[in-house]
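Of the protein chains in this complex, one is absent; all others appear in place.
Here is chain A:
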């Protein structure tokens, strides 16, 4: 701790702060969603009659966005590309960390590492383009424009800025500067994870990218991004259609709304 420079001190605090908000916020939402009772069966039919069927139904929504596909094809294409590239990019970032960790950084990076980096660039571009389409659509289609609120634009813009900042490190700074960031990032993350923080890479491009991600992470529990939790708790989708076969009884539902 004593060795930290001022900038790193600030970032270390912000990192812990954002992570805490994210973890506590998401956990609270999960607990609230899971614990809130549902007074009656409201499965949207035709619905599966078994638990396994319901799991399949929810999975098809989460993995394939089935309902959105039925509703609006262009939105499905852009939405699906965004979500898939976003997930892949998160996984690639984790993978990057472990590759560095186990190969001792630039000294002995595997030969396929450039391919790995290029995959990240491709998905970064895809993520940006799909977000751009979603933003464009929000501003152009009158039905979507009229329902869009400030936070809808905010989240799109934060994500687009993250993508731009991330890509900029691959295009706007020199290879040696990037290598420097790469070599210092891995120990920094390890330091955070083991509660022995060290100095953060000080390249401004990296800091912009990192700052935006902290903002996103801390914002998630308060935002509509919580749909990634809520989608598991939507009664119209996860409920089984078997009220005649098995009594669905909620004694605490008395006298309240359906």
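The rule is simple: a residue touches a chain if its C-beta (ideal position, glycine included) is under 8 Å from a C-beta of that chain, and two chains touch if they have at least 3 such contacts; residues count from 1.
Criterion: contacts and distances are computed from a predicted model.
**Q** Just go with whichever of "AB hydrolase-1 domain-containing protein", "Type I phosphodiesterase / nucleotide pyrophosphatase", "(Fe-S)-binding protein" or "Carbon monoxide dehydrogenase" UniProt uses as the name of the absent chain.
**A** Its record in UniProt gives the absent chain the protein name "(Fe-S)-binding protein".
**Q** Looking at the full complex, which residue from A:47, A:127, A:161 or A:185 touches the chain that isn't shown here?
**A** Missing-chain contact among the listed residues: A:47.
**Q** Going by the contact rule already stated, which one of A:4, A:68 or A:84 would touch the omitted chain in the full complex?
**A** A:68
**Q** Just checking the interface: what residues of chain A touch the absent partner chain?
**A** Considering the whole complex, chain A reaches the absent chain at 29, 32-33, 36-42, 44-49, 61, 65, 67-68, 70-72, 75, 79, 137-138, 141-144, 146-152, 222, 224, 226-227, 229-231, 233-237, 241, 243-244, 247-250, 252-258.
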